[in-house]
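Written out below as structure tokens is the structure these notes cover.
Every protein chain of the complex appears in place save one, which is left out.
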Amino acid sequence: MISFHNVTKRFGSNFALSDVSFDCKAGSVHALTGENGAGKSTLMNLLAGVFSADGGEIRLRGAPIAPERPADSQRLGISTIFQELTLLGNLTIAENLFLGREPMRRGMVDRAEMRTCARAALARLGSTLDVDTFCGDLSVADQQLVEIAKGVSTDADIFIFDEPTAALNAPEVEKLGELLASLKAAGKLVFYVSHRLEEIFRFCDQVTVLKDGAHVETRPTAGLDRDQLVSLMVGRVLSQFYPERPSGPPGGPVALEVDRLQIEAGGPQVSFSLRQGEILGLAGLEGQGQRSIIRALGGLQPAVAGAVSKHEGSQARKLDLSVVQTVLAGIGFVPEDRKIEGLYLPLSITENIGIGMLRRSSIWQMARTRRDVIASLMARMEIRSTSARQLVGQLSGGNQQKVMIGRWLASGIDVLLLEEPTRGVDVGAKAEIYALLRDFADNGGAVLMISSELLEVLGLCDRILVVRQNQIVAELEGSAASEDEVMRLALTGRAANLAESHA
Amino acid sequence: MLDLKRRSRRTGLTPIALALPLALFILLCLSSSTFTSLENLANVNSQIAALLIASLGQAIVAISGGIDLSVGAVMGLTSAILVTVDPSLAVPLAYAMGIAVGLVNGLGVTFFNVHPLVMSLASMTFVQGLALLVNPVPGGVVPGYLRTLAVSEPLGLPAALFWSVGVILLAWYLLNRTRFGLRTYAVGANPASAQRNGVSAARHKVACYVLCSLAAVTAGIFLTARVGAGDATMGAAYSLDTVTAMALGGVQLAGGAGSVLGVVAGVLTLGLISNGMNLLGISPFLRAAVTGVLLLAAIGLQRREAIGA
Partner (left out) sequence: MTDFATSPSTTTGQRLRAAGSAVASLPFAYAATLILLIAAYFMRPALLSPMLLLLIARQAAPLGLAAIGQSLCMRVLSIDLSIGGVIVGVSYILTGGLLPFSDPVLMLIAIAFGVAVGLLNAFFITRLRASSVIVTLAVTLIITGVAVAFSQLRSPGDAPEMLRQVSRLKIGIVPVALLIWLAVLIPIAVFLRMSVFGRYIDAIGANPRAAWVSGIPYVRVVTVVHVMSSLFAVFSGFLLIGFVGVGSMDLGRDLALNSLAAVILGGVTFGSGKGGVLGPTVAALMLTFSFNLLTSLGLGEPAKLMLQGLIIGVAAAAYSIQRKT
């Protein structure tokens, strides 16, 4: 139905895509995967009309197409469900579903028609949300669901799902699978852009792997296994993805003591301690409160009650949970969204890292930037750049992530809080970041992290706390925990045996 | 009440915004005997009609996520044009000027990516200079037909009432019943998201700035006709007064929330305060100070994410 012929796209002098050619059949779910920066989003953006190609052509049923804006591509029958949530909080579900193609009657927006169609679209996903609810009042998972309903409610032949399951829980992913199957049965072509190998194997018929903007392989998923797919993506076999854990049980002195921390009035309290030399992970389904806990500890979100104390030697100091105070106490927070919350994109690497060294200075003091320290740090972290003066906005995601972590390493903190430490980072850089975190812990630092990638928590952490409904339901040894065990705890709160949960 | 709270995501309305003009009305009824006279109420109406027209325009820009400080200067230039240009050409020329200023503001903000405050400060300064160039000294003769439109009393009701009701209905229809209105809220809440849904955020914003300038021209025509003379600096206070009025009425300067009802409430609040100070014999110079205090109070109560301009 769609075929790509030598499609090329340049950004400046960089080839984001070069000579990509492959075909896709109607009535199939076609996975598109590869490392970050491999070009899969660029390719889909060409189809969605966000960018236009510099060379080659895209053919729809044999005829060349060149959508120049999203509206063009919608007219061609291509519907895109973008990765970021594009719903508007001040519009109702119905209004959001029909924004840009509002049904009209006598020169006015036909609200009754809009509501009816919106209800029908939600019903296909098994949702019974009130279509007059403002989207700003919905949970993230519900928003993602509305987003999918919106994409699917258009009368299109080709659907692009860009990482659709980022915010979804297991039952909703299940529903999505059913939806994909029904689209396939109706003879539509579905592009499924994803990093999640498990979903690629479950939902997709074909998989196309891109690497560095070039086409590597298009194959039926049936003949592939996980390891083969990963090695197609990275082009090398990763022998040691996660760094080795220190032998023996983590027994360092306590670094951070969290005592009956309560995020919401009337909500549950959490208590735990973080030890020097360990990497502690908060695992759980999306939106179960891990994020609030780590943000409260970082001073970014207020907590209603509870005490947090930082231990240094034999001294324990109760912390005032505001960002300025926690940073002063030696706790660094690495946010999930590096572009919005983490980095100073228009400033250089030196400036981005150097600002961390001013942590304890008064604003009236003279600032010293230790260029030698920054240079050795950059070398140790393998930050790839033209020079230390390169602007951080020009770096790749993985290198940006390293700069953000490097800022705290340079500042001499001893507790690191990380939110999604490797989101949007390519596989190679992931391993390097894991090694850095392990190194930080081995040198006496304490790491607390949350991650929606369960395998990351399992592979990296020394201890895992499973969070469910804002409560810690279990504590597991990292090296002994299994994916199955953690999932079951996260879903049910109990370590029930398999037979029972299936009954 | 619950619905007011739920809908405030869209309207920005708070009980205080609505209660304030009512409370002032009652207070003035009690403290001044002349306040409730038909003559005074008609006077209040004609005093605030221009502010109402300009504020509704300002509100549309604000809902779309911008701000337009050139409103007052556009009113001044309109006034200057009306008394210097041939009467048959004056009104079309004034509207053409409004479209031009709106386009410049809109294009500056969208395609050149200039902060709306900086952009409209620039156009305000330029347009004010132009107005003074066209009509350096207040005075001149206003075309007769305009005078009739502004001061006659059809059906025994002041013309200002018809102007007010007319623009209120027009603005309400535009914001609540048309595609344009829905998309204005969408663009104001998040232009990038609106864009991805096939709404051209840039074009839409430009349209909002043009509408705002057109509203300012209309306000300028009404005010000039009512006063009966041209004055290039006539609108000087209006740029901030419109912002004050709509902020008092719950229109969020961050964009995406606001309502016609709120703007009406905000304009009434300002008008009643002004009239009340007048009736109670308080120095007119303090009026500006009171506006300032109200403006601080109104925006101090709006919660924003960002710190800065």
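Residue numbering begins at 1 within each chain, and the chains themselves are lettered A and B in the order written.
Simple rule for what comes next: a contact is a pair of C-beta atoms (placed from the backbone, for glycine too) under 8 Å apart; a residue touches a chain by one contact, two chains touch by 3 or more.
All of these numbers come straight from a predicted model, not from anything done at the bench.
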Among B:F25, B:Y95 or B:F126, the residue in touch with the chain that has been omitted: B:F126
Full-complex contact with the absent chain, from A:C117, A:I355 or A:V473: A:I355
In subunit B, positions touching the absent partner: 67, 69, 104, 108, 112-115, 117-119, 121-133, 136, 240, 243-244, 247, 253, 283, 285-293, 295-296, 299-309
Residues from subunit A at the interface with the omitted partner, ascending: 298-300, 323-324, 326-328, 332-333, 335, 340-347, 351, 354-356, 358-359, 361-367, 371, 386-389, 407
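Assume only the chains that are shown with their structure count from here on.
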Whole-Å gap between the CA centroids of subunit A and subunit B: 44
Subunit B - residues contacting subunit A, complex: 6, 9-10, 177-179, 182-183, 185-186, 188-190, 192-199, 256-257
Complex contacts: residues of subunit A adjacent to subunit B: 70-71, 74, 80, 82, 85-91, 95, 99-102, 104, 107-109, 134, 136-137
